[in-house]
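Okay, so here's the structure we're looking at.
One protein chain omitted, others in place.
Chains here go by letter, A and B, matching the order in which they are written, and residues are numbered from 1 within each.
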Amino acid sequence: MAKIGVKVKVNGVERAAEVEPRLLLVHFLRENLRLTGTHVGCDTSHCGACTVVLDGRAIKSCSVFAVQADGREILTVEGLEQDGKLHAIQEGFFQEHGLQCGFCTSGMLMTGYAFLKSNSNPTEDEIRHAISGNLCRCTGYVNIVKAYQYAAAKLREGGE
Amino acid sequence: MTTPKTPAEIGGMGHSVKRKEDPRFLRGQGTYVDDIVLPDMLYLDIVRSPYAHAAITNIDTSKALAIPGVLAVITGKDLAAYNLHWMPTLMSDTQMVLPVEKVMYQAQEVAAVLATERYIAADGADAVEIDYDPLPVLIDPKKALLPDAPVLRTDKPDKKDNHIWHWEWGDRAATDQAFRDAEVTVKEDIYIPRIHVSSIETCGCVAHFDKVRGKLTVWMTTQAPHAIRTVFALVAGHVGLAEHKIQIISPDIGGGFGGKVPVYPGYVIAVAASVLTGKPVKWIEDRMENIQADSFARDYHMTAELAGKKDGRLTALRIKTIADHGYTDAAANPSKFPAGLFHICTGSYDLKAAHVEVDGAYTNKPPGGIAYRCSFRVTEAVHAIERMADLMAHEIGMDAAEFRMKNFIKPEQFPYKSALGWEYDSGDYAAALRKAMDNLGYEELRKEQVEKRKRGELMGIGISSFTEIVGAGPSKHFDILGLKMFDSAEIRIHPTGKAIARFGTKSQGQGHETTYAQIVAEELGIPVDDVAVEEGDTDTAPYGLGTYASRSTPTAGAAGAIAARKIRDKAKKIAAYLLEAHEDDLEWEPGKFFVKGSPDRAKTIQDIALAAYTNHPQGMEAGLEAVSYYDPPNLTYPFGSYICVVDIDKGTGEVKVRRFMAVDDCGNIINPMIVEGQIHGGLTMGLGPALYEEIQYDDSGNILQGSFMNYLLPTAVETPNWETDKTCTPSPHHPLGAKGVGESATVGAPAAIVNAVVDALWHLGVRHIDIPITPPKVWKLLRDNGVTE
Partner (left out) sequence: MIPRSFEYFAPRTLDEAVSLLGKLGQEAKILSGGQSLIPMMKLRLATPPYIIDINRIPDLNYITEQNGYLRIGALARESDFEVSPTIMSRYPILMDTTVVIADPLVRNQATACGNLAHGDPANDHPATMLALGALIIAVGPKGEREIPIGSFFTGLFTTALQPDEILREIKVPIPAPSSGGAYLKIKRKVGDYATAGVAVQITMNGAGVCQRAGVGLTNVGFIPLKAKGAEAFLTGKTLDEATIKQAAEIAAGEAQPIDDIRGSAEYKRDLVRVLTARALNRALKRANGGA
């Protein structure tokens, strides 16, 4: 099949490539751009390990074609740290032991990044619903909730 | 364990040191197998059988080979030319890599497509055309064991049935007598269905055979890299692979839980493809392949019986089990124990007589049995005893907690020799249960239950007071394929006082880079940040049996302590030399030796390390390092008491876990934060099988839960806010007084949940429910007993 040119801004940097229309966004990020922080965990759009932020919304990059991202902006886990400083959500996961094997973590971080922009003081129930599209087998979610709460508090205080 | 012996700056045992592995994961800079890319790398995709049992009559690869970029299609016949089409399992049975004559489970690997790109390999796999002649399918192990059942393992010329083995343990005569003498007996059929561990990362490898160097390197999702290396050397020795020319690298692993112990055909085919082509070959399975073909857990059909007195004293236990193993015995149990450590099933109770027997059966399903955080069948054992204990308590009208207290092994009875031959190292079961009860307000909850029942509301309280058995294991009894189950640590201190410590285990999220560093910090007073921990590269790590069955702290952790103590012994000699004092006049505090009575005459471990390379005593070797291969004298026996409170919706049958209190005892704790995390995760892997997870097959062998669409993993919404606490009963034989803990919660939790639901429905006449306790099951019990909304 003929390839199509796409231009995507990823983590603030313009990236361009020629891709097959069927190329999934997650593979575009991992293989074309070598940003392997976003992961593939399933084949039925259930696990959320592939979550990235597309034009400000957290989406499952396994269920979007790369060509759909043409002209748009993506933030991946690699783009969270700014000037050597971890984002509040990353700091939260570190302080609250919100990760074990790390495989679902990038998805949890990106969902958190977007969620906390629209809900600065979430309840536990709201957090659990917010991450219901992200599966974890290691942590049992308790500390992920705490990590989100830590990050929310930090962001409210004016931290980044 | 109370206050840590080291200050926070050193970070030894007891400190909740933040994890050293986190920085890379938080930044998306982990190195998982699918992150590895090598020049000229090829991709492997596997064609799988839609049939559970069928003869292969034709494989047409022409359409696949016609696709540009498809380089080869490998079949069983290709591997047979190298005698690689069959290989041994970890239980000394045999398994197919690729079949020549027939397939024996749905989703079995039948052919493998090698291509230049991942997407092309997928197109190639789609284009391979295979003709099958279906054969009769055996799904029910009881049917498989009937005398007239068709024989599945036609590859074994002397095999006349589907019976794999019979195993029994205990005093049958004494147990039968105890049952005859019993005042009360309870009996129940308990089926624990097949489940699948579904770590978020699936399995895969990158195999790279370097033709020039004659060396095979395989990055692999494996929990036991050394064992894999040895197995590869034995299996493929005849094609020229020798153990010193095989390197297995287990990089970052996205969860194992037992599912990444077996040797899957995909690995072997990828290795063969790399050897043949001289190019790196990547194989990464999809989630559906992972669920449908990889190792499962449970599938135990048990009939359990308890005998006791009317006053509640238990006397004997009898369990008969049929174990559905799939088409071959590939469970990774220690070789002497085909039913794993199932005979821990006398549990926390002082039972005088017990007998268990297990019969393994072949069926047309993928092989396995223990790949789900279960400590070698301990989940099954605990489920049986805790269900039966609860059943007995309810039957005689005694409170479930009181019943357990009455029967617990008492602290003064330790070390305790169970009726089935295990020597429990230490425990205080009553204290753990009491703590759980106090934390939850047990008595108030029972009062609330009475009130609710009067109003027709369904509330239940369930307890699970389990004893776990981990740390396999003493070489006298424990081996896998003959490899004894010791484990190892190799620690080297550098001139500037920093350390590198390598172990024979392999973390898949348990935090060894942090906890093992804490062990070194504890023993040598070197700050945690100054200790680099490595695992997983067989070229550099000392030989070990890997991480599963909660064995790491009990074996490799102990090895780390012993190796550190060897270093400390040498350090003392160097210190004596530097201080011009006699060794006997030196005392140790974390990080330094000092002369008794003259604390300012001291040498730090850093001073000593430097001296080991610049100023060591004459007649002593330079350097400061040690190796320990630790053969544990016994297993360790963590334990706990869990209490679950449920409310049941009469309209829909939905069970809601209102509260869950988990009190765990794993002896001395290295990192409380990490242990708590393991409990949270383990409880969630107990909740899943209790209420959501199950693998079923129809009569034709079609899997009904072949993807996450129907294999239901709990999200954060289904998962309650786990409440945890602990008691501490150190292990008397472990160098650190520590026990394993990673699987306790998965082992103990399901019974607590089932007990709670049955407790809620007991007054309606419900006696037992098999897991998963789904809303339709509860709804049916309610309606059948006249309860509706």
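Basically, contacts are C-beta pairs under 8 Å (C-beta built on N, C-alpha and C of every residue); 3 or more make two chains touch, one makes a residue touch a chain.
Values in this document were obtained by computation on a predicted structure and should not be read as measured data.
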{"item": "Of B:Val239, B:Val450, B:Ala622 or B:Leu704, the one touching the omitted chain in the full complex", "value": "B:Leu704"}
{"item": "Among B:Pro542, B:Pro632 or B:Pro714, the residue in touch with the chain that has been omitted", "value": "B:Pro714"}
{"item": "Subunit B residues touching the omitted chain (full complex)", "value": "118-119, 122-123, 126, 286-288, 651-654, 692, 704-705, 710, 712-715, 717-718, 774-776, 779-780, 783, 789"}
{"item": "Contacts of subunit A with the absent chain, listed as residue ranges", "value": "1-2, 4, 20-22, 24, 40, 43-46, 48, 51, 57-60, 62-65, 67-68, 70, 111, 115, 118, 129-130, 132-134"}
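Following the convention adopted for this analysis, only the chains that are shown with their structure count from here on.
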{"item": "Whole-Å gap between the CA centroids of subunit A and subunit B", "value": "29"}
{"item": "In the complex with subunit B, residue positions of subunit A that touch it", "value": "20, 22-23, 27, 30-31, 34-44, 46-47, 49, 76-78, 80-81, 86, 90, 93-95, 97, 99-106, 109, 124, 127-129, 131-145"}
{"item": "Residues on subunit B engaged by subunit A in the complex (per definition of touch)", "value": "18-19, 21-30, 32, 34-35, 37, 118-119, 197-202, 252-255, 257, 286-288, 508-511, 673-674, 676-685, 707-709, 713, 715-717, 719, 721-722"}
